[in-house]
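Every protein chain of the complex appears in place save one, which is left out.
Moving on to chain A:
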């Protein structure tokens, strides 16, 4: 994350989100990496007041690390590239949250995001987060958050008519009875849901310092412990390393899921299948999720605490400060990519089964990988997810999902020359009907879910793998293998788009076989020499393949030299990553330029009297222009998000 283009991009992101002052500070820090206040002031040419204000706010946003040295007592500032970069992923994250936990949860999330971090008590006071009757909504209509809240209510109401009338009707009623001056009824259950899923975490002091500083600090602490001081040599080193890591973990740990998880699942998240669709998220956020937390001690009772809701009464401690847990969200986003991979070649039913498994796995996976560096090809070990018992997956899969109808029969094996498919079809039919019409026994369903998971375990992707854990069937996912697959696919897509499918074949051969001379390469790829040479040459120019010369004598005569072609996905990946950063920057810069072209017009539309009343104040032509501008903006930002997906795959997963 320290490359030139990453720096450029992060500065742009900071500027777009927070304005020039932040950007000035950020870019200065980015250039010099680590500065004291006075140096920073000198380089950035800002006044004391500006700088103090800026730094304080940026620290709150986690855009700047600060660290006060033990030796000289001076405080140093450093840019936090990671969180600056995550600004670009916020849209995707909110979308995910909305999909999972509903509109209101997304609003809460975006509020926390906007604030950097926030105390629960402060969130309670925000009008935007106060779900209440429609009067209040209308009063503060211009606030985006409320818009969303209102929609949320609409959706909820609709759902309510569909099911769980008795449970859902109640809180709604309560909501309108109690005015907004009361404790926000939805906020706490939602925060708990977010915490239970691990999407938010508690802010710890150590998080304001860079990892390196924390590590040094922890090491110092450990070394000064008397029991450690007594050790010597290798033992000392070991004890220090181990102790440091432990202490670091403890200091940085902001995990809020404790007590909110039950059997590896966030409380209440289990009723997914009863609704038969993923839209269950709203209800989940609402009823199931308002989960009680026995471990949490404090907390007064609120108006929810009548007997029907006896289990979800205890609110979040209002003293806790929370922030977004990007690491965990990357896990969720990565799972979504795995699912997309499954959707490409499997039936929708299989994909849905896979989603159930992935969901279970997500709950128990804290981050994508342990190392911060991008792992090198062939140097990373296997990393299996937690094993999820088959039974648990079965429980989660929608009861109305027709599992049998999308897998063929095992027994029928057609000899290759036989044409007639009659008997085959009949068997399939029979099986399908058995599955749907006849009451399915549990055993049958378990078997069928297992079948779908087995399908996913097959090559080429091996999306799942089966494990027997003390006699029980469990299913896991090999993260590293799949993350690598995603990475390769991403690179292959570029290669195919730039150099054609022939190039893709060549690269895959090279990737599989290692270094090859032209002749071997031709024999395997079965391409005419002319085409092969052409495609190799253009890929070499593009930096996707390389040529190694192996001289057979000291004179290095070309005629006696073997030329070997190879494909190095690490190198290619890194350069693609840089290019992606750069492309993202260019898109953002272009967007800025497009905006400056329409500056005056856009300023008009943003005037407080015009905004929200566009129809009233703008002419027909202006409305069209505004629409076009919005489409343009959306397209460019969408493209940046698409590029970010590549960054995620190459760098973060």
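Methods note: a contact is a pair of C-beta atoms (placed from the backbone, for glycine too) under 8 Å apart; a residue touches a chain by one contact, two chains touch by 3 or more; residues count from 1.
What we mean here is this: contacts and distances are computed from a predicted model.
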| item | value |
| --- | --- |
| Hidden chain of the complex, named as in its UniProt record, picked from "Ubiquinone biosynthesis O-methyltransferase, mitochondrial", "DNA-directed RNA polymerase III subunit RPC6", "Ubiquitin-activating enzyme E1-like" or "Anaphase-promoting complex subunit 11" | "DNA-directed RNA polymerase III subunit RPC6" |
| Option touching the unshown chain, where A:74, A:212 or A:631 are the choices | A:631 |
| Residue in contact with the excluded chain [from A:343, A:377, A:478 or A:570] | A:343 |
| Contact residue for the chain not shown (choose from A:61, A:356 or A:522) | A:522 |
| Which residue of A:91, A:127, A:375 or A:405 touches the chain not shown here | A:405 |
| Contact partner of the left-out chain, one of A:58, A:94, A:357 or A:576 | A:576 |
| On chain A, residues whose C-beta touches the chain left out of the figure | 277, 340, 343-349, 351-352, 401-402, 405-410, 412-414, 416-417, 421, 424-425, 428-429, 432, 436, 451, 454-455, 457-460, 489-490, 492-494, 496-498, 501, 504-505, 508-509, 512, 519, 522-529, 576, 579-580, 582-583, 585-587, 589-590, 593, 628, 631-632, 635-636, 639, 642-646 |
